[in-house]
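Let me begin by handing over the structure; questions about it come next.
Excluded from the complex is one protein chain; the other protein chains are retained at their positions.
Chain IDs A and B follow the sequence of writing; residue 1 opens each chain.
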Amino acid sequence: MDFKVLRGTLKKELLTKYRAYPMDFFIGNVLTGFYTILGAYMMYKLLFERNMNSSFANLTGTSDYLSYVLVGSLTYLFLVRTCLNVSRSLITELREGTLESLMLAPFRRVEYFLGNMLVQTLTTTMEVMISVLVAIPFGISFQYIHIGSFLLAIVVALYSFFGISMVLGCVMLFTRDTYISQNTLFAFVFLVCGITFPSEYLPAWLRTIADFIPITGVVTLIRNSVLLGKGISEQSTIWINTLLISTVYVLIGFILMQKCEEVALEKIHS
Amino acid sequence: MRSFVKTFAAEIVKQHKNYFYSKTIYISLFLWPLFSFITTYYSFQVFDLSKSKVPYITAENVVVYLLLGYMCMSLFRCLVQSAWRFSFERFHGTLELIFLSPSNRAAVLLGNAVASLFESVIITVVFTVFMLVLKSEALFFKLLPAVIVFLLVIGMAVVWGMFLNSLFLFSRDTNFLFTVLEEPMEIFSGVKVPIILFPLWAKMIAAIFPLTYAIEAVRRVMLYGSSLYEIRIYLLIGILIMIALLIAIMIILVIVEKHIRVTGNITLF
Partner (left out) sequence: MIIAEHLAKNFQVKVGKGIFREKKSIEAVKDISLQIEKGKIVGLLGINGAGKTTTIKMLTTLLAPSAGTYFMDDMDAVKYPMEIKKRINMIAGGERMIYWRLTAYENLWYYGQIYNVPNSILKQRIEELLALVGLEGKQNIPVETFSKGMKQRLQIARGLINDPEYLFLDEPTIGLDAVVSKELRSHIKFLAQEKNKGILLTSHYMREIEELCDYIYILNDGCLIKQGTARELAADTFNRRNYILKLYEQSDDILARLDHNLRQYDPTTEVSGDGDCISINSSENISLELSRLCTQEGLFIREMYEKEPELEDTIIKLSKEVSA
């Protein structure tokens, strides 16, 4: 591993972030978290007066609907912010005209993307923590949290986000579009990966698709460790499955990225 | 008057060509609302639908109930988006040229709003067909009130879009205004949870959004089969809102033009 590239990318990204941190973007994200919780709260408290469908508790192992939605939404927020930065890094360089000078340097992509990812993780962690504070008045409880399992889940989550970001980055670089591709992906993930309701409610074919997106596993792992206090060994199959699928994404991402870079560079001159 | 009509028509043609240039716009128009709707539909399955506090939300017609809400919201959203897209004209320098010309500013805003009506109407048609196929038995409506209420919703959406558009002329930071307005509109205007159940503070927020009245009127006509007389209060409020917003738009346009001429912040320099 070339730590120089990693350090260089880290520093550059931190500097640009620090110098031009879009405050309204941050507020927008915190508000999004707040609105999601508020929306869920209104359905739960006002419309159905806490009357859950019995299948919910059977499927999820908890009857704490609000915490369920909160954990799902925050995981989703984490994914969105990571993808927004990592996937868009190369296409941003393309748009700002720095891609060519970057490609001139003989560096490996892994470190470049990892640098991006680390910076993003730092800022997103801050944002998510603030969102958690916002959610506390709604009666969110973390009394059963299994810390070890939770930390491992976060590592797995970052790994899978990284994989998805790489694949999405390829799509963006190839189509030269960020708006449509990212938002379509996000809307789809929000629908199938069990963010606000158990994916078991979905028709079988959609559930199969969901199984091939690592976010489904990640959300389950985080929920199990935070809300149900499940340990690491209790959910070994989900761990292994999620890691395997994520690895597939990472591999596909890196192989495609090389091709897409070439295509993107050619397109500059067309 | 002639120049008003010409500017208005030219604006429609321009915006339409400008935004439907790429076919991917249909993804954002149809696919995203559809995903969002399906997500909400399944979110309702989490609850015991037989215990809802509102009589017309049952396991049978929750789909139609939600579809009506989403249909109205999509109409409004199209116009909010068109206002947001218009704010890019500032960055491209074309807004400055519009202000350089002697064109009627309100005609430009109206043209821009009506341009996205086309998409909005398609969305409504798609939603309606969807609804009829899924659950025609849950619908009890009379044709005349349905048509009138539909026109009212469209009118309100257009004026709302124009209003936001005029606000966007003030500032470069439209993204912020957009996030502040877009999501609360979805939560507080009763798309998912009827406003009757809201606590007072939330009702007060709901009262700000024209969409609130639009959704309520549409649901009453389509689910209860209310007559025009029975929803007269909503028709009245709708028309009053439209008049109030139009007056506000006229005032804002005069202030904006003055403001821009003093501060010069119409473009980036």
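Here is the rule we use: contacts are C-beta pairs under 8 Å (C-beta built on N, C-alpha and C of every residue); 3 or more make two chains touch, one makes a residue touch a chain.
All values reported here derive from a predicted model rather than from experimental measurement.
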Neighbouring shown chains of the undisplayed chain, as defined at the top: B
Residue of B:Lys142, B:Arg232 or B:Arg261 in touch with the missing chain, whole complex considered: B:Arg261
Full-complex contact with the absent chain, from B:Ile27, B:Ile98 or B:Leu181: B:Ile98
Subunit B, residues in touch with the chain not shown (by the definition above): 2-3, 6-7, 9-11, 13-14, 17-18, 21, 92-94, 96-103, 108, 258, 260-264, 266, 269
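The definition used in the following text is that only the chains that are shown with their structure count from here on.
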Centroid distance [mean C-alpha coordinates] between subunit B and subunit A, Å: 30
Subunit A - residues contacting subunit B, complex: 24-25, 27-28, 31-32, 35, 38-40, 42-44, 46-49, 51-54, 56, 65, 177, 179-180, 183-184, 187-188, 190-191, 196-198, 201-202
Interfacial residue positions of subunit B with respect to subunit A in the complex: 24, 27-28, 31-32, 35-36, 38-39, 42-49, 51-54, 57, 173, 175-176, 179-180, 183-184, 186-187, 192-194, 197-199, 202
